[in-house]
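Worksheet for the structure shown next.
A single protein chain has been removed from this complex, and every other one stays in its place.
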Amino acid sequence: MADKIRVRGLSVYYGELQALRRVTTSIADRAVTALIGPSGCGKTTFLRSLNRLIDLIPNTRVEGQIFLDDVDVYSPGVDVVDLRRRVGMVFQTPNPFPKSIFDNVAYGPRIHGLSNQRRLEEVVEQSLRRAALWDEVKDKLRHSALDLSGGQQQRLVIARALAVEPDVLLMDEPTSALDPISAGRIEELITELKAEYPIVIVTHNMQQAARIADWTGFFLHGELVEFAETERLFTAPKEPRTEAYLTGRYG
Amino acid sequence: MGTPPRRTLHVELEALQDEIVRLGGTVSAALERAVRSLKERDRTLAQAVIDADVEVNRAALEIEQRSLTLLATQQPMASDLRALGATLKLVTDLERIGDHAKGIARVALRLGDEPLIKPLIDVPRMAEVVREMVDRGLQAFMSRDQDAALAMAALDDEVDRLYRAVFDELLQIMIDRPGTITQATHLLMVATHLERAADHATNLAEWLLYVLTGERRELND
Partner (left out) sequence: MGRGRRPAGTYWRLDPDLVARRARRLRVERLYSWGLGLLAWSVVGLIAAILGVIVWQGAPAISLEFLTQPPREGMRSGGIYPAIVGTLYLVGFTIAVALPLGVGGAVYLTEYARPGRLTRLIRLAIVNLAGVPSVVYGLFGLGLFVIFLGLGTSILAGSLTLALLILPVVITTAEEAIRAVPRSLREASLALGATRWQTVREVVLPSATPGILTGIILGMARAAGETAPILFTVAAFFLPRLPVSIFDQVMALPYHLFVVSTQIPNMPVELQYGTALVLVGLVTGLNLLAAAVRARYRRARRV
């Protein structure tokens, strides 16, 4: 399978603290890549360096390269706004804007200059359908997004990300704030979406990674300890530190 | 550090391993008793072996149940997952060895006091090797000893060699004396039981290798 993203020797420093240590890996196209590891291991930093959201944190320094389709996203000529349009992100807690369902999904297209109402309606419907939410909200698009349940909000947020037609989807623990049923729905959705997108998901839930990911990377102390096919990583990890973490003998 | 994470899982996994070893000891003994009952024409002993198999099946079922519960509730990963998967397979292998012991005891019962067509030499020898395989397999399982497992699996060749010898000999007897066919067939069944039991014993080594390395290797060629 073709690699959508190639990461080469990526190190990230928050001031004096080194959050990532020379991470080198590749993210496959049209597949789910899960990142696991204990809290503070660098997996979220890795995710947020892919769309340069870590730029928002003062005193951050990045070394190494991240190639998205052969363009280094940290090279000087790169337009961060365009990069972030191409790399969609879903966060840990559902964070719809305090606007209507329609305006939430239309937000991205609008800021990127789409103002034709008919076209907007098409995009909104299509995105909501792809996020498996359309049937539940088609009659109340003008209602506040905050009236939706947590699981619906998370699917809305996914629809919002899909509306700008990204090349990659990043998800930062997308189900950790949801009940098991809603989480299951999101997992199903992720499995469907991988037919179209490469998806990178950070999760604390190893079973979730085992269920939905094709590839899994294990981070520890800012280091990518092991990266392998999910099945292999969870049944027969090669690195003793992965083994120790997976069997709960870590630390 | 306080309580290590996943302590319940590991305690239970160890308990299951003990159960496996205990079950292995039981079927190994059953094998020995079955062959002895045949050799010594001891119908009471044969019946006892058959009756005891119920206990083996019950123990096997319990191990299966506990393994499945552990799988559902603890969702083990990596070597823990392999150990649990191997336990589920091992318990079947051991239970089958028990079934073969029961099969041999059935033959002993069927033959009754009927004089044997030949002195039993290779069959008890086979049984001894199979027992040794089971015992050394369990030993290797407990000590997580890869080399011991491989050495044990190599004994299967000896069993196969003995099986061919028994087969040839019984065939010759049947050709020479057609009146012996019924008994010879029964004795052939005993040899087949033992040969199968040895294959299951070889599986012990295969599963142990899987637990240790994460690789499935066919040792039964």
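To keep things simple, chains are lettered A and B as they appear, and every chain counts its residues starting from 1.
Here, contacts are C-beta pairs under 8 Å (C-beta built on N, C-alpha and C of every residue); 3 or more make two chains touch, one makes a residue touch a chain.
Note that the structure is a prediction, hence the values are computed from the model and not measured.
Of the chains on view, those touched by the hidden chain across the whole complex are A. Touching the missing chain, out of A:81, A:181 or A:195, is residue A:81.
Note that of A:42, A:108, A:151 or A:217, the residue touching the chain absent from this view is A:108.
Residues of chain A that touch the chain left out of the display are 51, 53, 56, 58, 81-89, 91, 93, 95, 97-99, 107-108, 111-112, 146-147, 157, 160-161, 164.
The definition used in the following text is that only the chains that are shown with their structure count from here on.
Across the complex, chain A meets chain B through its residues 206-207, 210, 232, 234-237, 242-243, 246-251.
Those residues of chain B that touch chain A in the shared complex are 1, 4-6, 9-10, 75-82, 213-215.
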